[in-house]
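Dropping the structure in here first, questions after.
Below is a slice of the complex: some chains, not all, each in place.
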């Protein structure tokens, strides 16, 4: 993997300023808006079917996040997602809590099957469940899976013909053929709410500038991870870390990213 | 314009502690609550029609913000707004994304025509659209207008008999006759989500202590801008800027405001 090519996507995000439309949960929505701005994109949130459908037509990517699902929201995701598909706008799905409740599992499956999703990004438990395997999800946290996460990710990628990303100490990104491992990041990122959602927003911004979604997703996760590494140097706890994290997303340059990026093929 | 008179409104806010009722978007609602407290007001949020209608009766101002609209919310805005009108409680409208989608444009127009709005505050694109002119709004950002923003603001103010404010590098506040330009602020305020919404909340607090809404709105925007100028001295990026911004809203005194306020007539 050419690190220079991955890192250069950051400059493309900063130059193009992709509009990232979100239909997302109300817990971390503010974090998603701000991190999208910090990476260089333009966030917008709209959930009413007609508003979402019209807004997505001017967007460069659509992020669907089921962190606080209800039936009306899933319906809006289907309407906006269908419009995005018609216009070839990439969709990122974050299946928050799939496996924890039937509603979330069903919602994720429905979105994956009715829409043409470009990237699904979740924790190991969520992805294992969606791949038809065994995983334990308690609340919104993964509590272990059965099997090798790389094989599970590849299986789901091949089955649905999309890019699968599993977040964790080492992030996995695969389209079933090419698999990238991202070793950037910091344990503090697991100590605060919203880092998973923010990663999906950044993946949306990067998907808005490159059609190679293995590459765009790995670059997005690496960029966020490098910002986390830098933030950890100047924080006293999760909240000061969060301030430093988004500041460092904003301050990250292509050059800084290229020097610190840690992505390998497997 | 008498700067001492404008600045003294801050002390009136701190003394009266106006209750500012919000029906607003779920992206920046926490920022609106905290900035209202920091400027010296008391925030409350209620969106259910009967709850909003009863709550607004004890409020000193009502802020309506269509950043994440749906039909039920617009209906609640009409119910609460009508009650506010009956009780002579000033209404501030922030028409977020008007011009970007039909739903937002329609919602803003409906609110402007069915309610007696005191102040409408938006970016140049949003106000141009509402004035019947040409503006480009992408997501929630203005991407240029046709014509002179001061003339557009005056036109809308005269047409609807209210105060129009356009936020930007120089803020414009006009009732069609008297036009004030506010040159306070800092570019970092455009790098984070929610500064526009926060400005509307502060405008609500100031509208709660003065019936002269050209003056109250200009004073509110100047106060927020001065806090931004001070915050920029101690920040490393948008998130640390945001922390410093609201801290400086809290720490701002009438004396500090009078020394830094930069408002002129045109």
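Annotations
Going by the order they are written in, the chains are A and B; count residues from 1 in each one.
The rule is short, and it goes like this: a residue touches a chain if its C-beta (ideal position, glycine included) is under 8 Å from a C-beta of that chain, and two chains touch if they have at least 3 such contacts.
Computed from a predicted structure; not experimentally measured.
Total copies of the shared sequence across the full complex, per this structure file: 3, with 2 shown.
Just so we're on the same page, only the chains that are shown with their structure count from here on.
Subunit A and subunit B have Cα centroids lying 33 Å from one another. Contacts from subunit B toward subunit A in the complex involve residues 25-28, 30-31, 67-71, 97, 100-104, 138-141, 191-194, 235-240, 242-243.
If you check the complex, the residues on subunit A that touch subunit B are 19, 21, 26, 29-30, 33-34, 37-38, 42-48, 50-51, 54-55, 58-59, 242-251.
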